[in-house]
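Here's a slice of the assembly, chains where they normally sit.
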Amino acid sequence: MLITRKFHFSASHRVYNPALSDEENFRIYGKCSNPNGHGHNYVMDVTVAGEVNAETGFVMDLSEIKLLVEKEIIDKVDHKNLNLDVDFMNGILPSTENIAVKFWEQIESKINAPGRKLYSIMLQETINNSVTYLGKK
Amino acid sequence: MLITRKFHFSASHRVYNPALSDEENFRIYGKCSNPNGHGHNYVMDVTVAGEVNAETGFVMDLSEIKLLVEKEIIDKVDHKNLNLDVDFMNGILPSTENIAVKFWEQIESKINAPGRKLYSIMLQETINNSVTYLGKK
Amino acid sequence: MLITRKFHFSASHRVYNPALSDEENFRIYGKCSNPNGHGHNYVMDVTVAGEVNAETGFVMDLSEIKLLVEKEIIDKVDHKNLNLDVDFMNGILPSTENIAVKFWEQIESKINAPGRKLYSIMLQETINNSVTYLGKK
Amino acid sequence: MLITRKFHFSASHRVYNPALSDEENFRIYGKCSNPNGHGHNYVMDVTVAGEVNAETGFVMDLSEIKLLVEKEIIDKVDHKNLNLDVDFMNGILPSTENIAVKFWEQIESKINAPGRKLYSIMLQETINNSVTYLGKK
């Protein structure tokens, strides 16, 4: 059984690699590397896999996931600049893939418990683009 | 190949466990345990896995899935109270997880056939909360 | 200039007129008059018309609308039974039209101010059905 | 007859009034005034009112609206910072209301023609917040 809670946040970022020249950055990232940044309304689906608890009827209380993810992720990134304002993104190129991996690291140990574990983080950057991280194999 | 048909129904429920006290129920289920119930527009995705039939070009006719699910599930739960009005939910705590399991039991044997089987039931309770049941392992 | 804030709430109701017989109620409201009720995820758009304040750049702060509507409406109806649990719906047939009118009465005087006024309340009961109340002429 | 073309763009901004102190800005705009900015996926509906041309069956070719709005607005704001990168937003507080007014000024004279005129610009900042500008009275 998989259970999923959806989240929304708005943030700005500049996608560029400081180890490369501005020309190289523009060649790879195009308009996403504009110096003054741009932003998105991100949508995130956090999915937990587990067994249904016979007493509660829940795999995990979705309200508990909500509080946990809001505290560990949303409060730290919403209405922020992902390059400058978020400690756990420090030094990380804010591609959608990398953001999803860092989000996973923020919550995995707090969600995993006997009978359940973090299954996936889907992160949608625009209505056309999204990534789904399933953890390390 | 997976094929999916989407369904909608509206129902009310009260999420509470009669084996527990009202205080315990409120502690676990919060406002979802309000005595007079509340309700949702549920969205359900029924997914069947199988091989494409060379003559018809179909894994299974989606109209056939539509008729089957309407008869076995939708007609029994739409505009109903899930605690009181649905025979196959009798005595079942109507968490989204439990509803998905009971829906699976209603249709699995009627969908499974050589070359295809029921793959998943995704049940969305609100725009933020959903579960996906993949059957017993 | 019109500004709009969207809200979501989940509630149950039974659409029936106690002045009529059960048969009459079923003839008019069909499955919506089932005795044990059913429910919906309602979506509501609250729209305010006004002029843009030169200093703030706002017609009205949407966060202010959010707090006001949550206090006066959402907290009173979310995860509730509209026939039994909501004081301002007491004795009111909970058709979508009537709910929209009662919601309007709850907030109109608190939104109207020099340079702005409540313009419309759009209330969506299902993905197919909605009403828009524009106030008394 | 109204005809509408939908557009999407992603941009960052900081909502603050340089004439006010940082404390005043935070009191009015909250997290929207964070110094390093944040961003959104904006959705815009451009609506033109007019009569149907008997020969073409169109009020105005929606492809023409698409090219015009992409040239005059989208190419200038997509993946940009609305405070720093957009000439026609220079010195303008980038509230959703003010952005809609400036967008209107960019295209009104190019859309208006005998038998048709710009009717509204709907600008959605998040899935919950939007404004609709109908022009000066």
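Just so it is clear, A, B, C and D label the chains in written order, and each chain counts residues from 1 on its own.
Keep this in mind: contacts are C-beta pairs under 8 Å (C-beta built on N, C-alpha and C of every residue); 3 or more make two chains touch, one makes a residue touch a chain.
The structure displayed is predicted, hence computed values, not measured ones.
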>> Total copies in the full assembly, please; the file places 4 of them.
In response: 6
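Basically, only the chains that are shown with their structure count from here on.
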> Hey, how far is the Cα centre of chain A from the one of chain C, in Å?
Replying inline: 34
>> I'd like to verify one number: the distance from the centre of chain A to the centre of chain D, where each centre is the average of its C-alpha atoms, in whole angstrom.
In response: 29
> Hey, how far is the Cα centre of chain B from the one of chain D, in Å?
Replying inline: 42
>> By the touch rule stated above, which residues of chain A touch at least two different other chains?
In response: none
> Connecting every touching chain pair, does the picture come out as line, ring, star, complete or other?
Replying inline: ring
> Which of the chains are touching one another, listed as pairs?
Replying inline: A-B, A-D, B-C, C-D
>> Under the definition above, what is the set of chain D residues touching chain C in their complex?
In response: 15, 17, 19-20, 28, 30, 93-98, 100-101, 127-134
> So in the complex, which bits of chain C are touching chain D?
Replying inline: 1-7, 52, 55-59, 61-63
> What residues of chain A sit close enough to touch chain D in their complex?
Replying inline: 8, 10-13, 31-32, 34, 36-41, 78-81, 84-85, 126-127
